[in-house]
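Moving on to subunit A:
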Amino acid sequence: MQIEEKFEPTIVAFCCNWCSYAGADLSGTNRLQYPANVKIIRVPCSCRVNPMFILRAFQRGADGVILCGCHPGDCHYTTGNYYARRRMTLLFSMLDFLGIERERTRLEWVSAAEGAKFAATMNDFVETVTRLGKNRRLEDLRCNK
Partner candidate 1 sequence: MQQVIRDKALSLLEAGKVDRVLAWKEGEFFYDQTPHVFKTAEEINRSLVYNGFSAANLSKYLVKETLKDGMIAVFLKPCDTYSFSQLLKEHRIPREKVWAVGIPCDGKLDIDRIRKAGLRGITSIREDGDRLSVSTIYGEKTVAKSDALAERCENCKSRKHIVYDELIGSEGEALDSGRFDAVEALEKMSPEERFAFWQKELSRCIRCNACRNACPACTCEKCVFDNPASGIESKAPASSFEEQNFHIIRAFHVVGRCTDCGECSRVCPQSIPLHLINRKFIKDINEFYGTYQAGENPDERAPLTNFDKDDMEPADAFRKGE
Partner candidate 2 sequence: MEQKNLKETVLRISGVNPRKCMKCGKCSGTCPSYDEMEFHPHQFVYMVENGEIEPLMASKSIYRCLTCFACVERCPRQVEPAKLIEAVRLTVIRQQGQNHLKPDAIPALLDEDMPQQALVTAMRKYAK
């Protein structure tokens, strides 16, 4: 019998230092499992995440990118996540417009107390991206094969 190798997606998670990174730590402290596919990059605030970083991740082979920040109104820098929300809304909508699967990008608000939410979000996201399979479209957008 041939064993089909399971697709393991590469997931990049940008987490703001004050809420979501702490939320991720908390899910660790509480030993809440989520797949090892998720690798977290710490940024000071969700508003630090440049659309360039997200495209870069896809370019270098990421299959899903998720951005986590403080809940609206709770930003450590008061307004950062509001700007991040607008930027990501427009960027994600654009990727969708270009025909990229919309499930590959996500914006979530995770507070420092929401360890469980962080783990659940990551589990769900990994599952969704695994179902989508390898991210080829962004790569293939130009190659008219």
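How were these picked? Simply put, all candidates are chains of the complex that A comes from, given by their letters.
Heads up, the rule we're going with is that contacts are C-beta pairs under 8 Å (C-beta built on N, C-alpha and C of every residue); 3 or more make two chains touch, one makes a residue touch a chain; residues count from 1.
Values in this document were obtained by computation on a predicted structure and should not be read as measured data.
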Touch-positive candidate for subunit A in this complex, from 1 or 2: 1
Candidate 1 contact footprint on subunit A (complex, rising order): 51-52, 55-56, 58-59, 72-73, 79, 82-83, 85-102, 105-107, 137-144
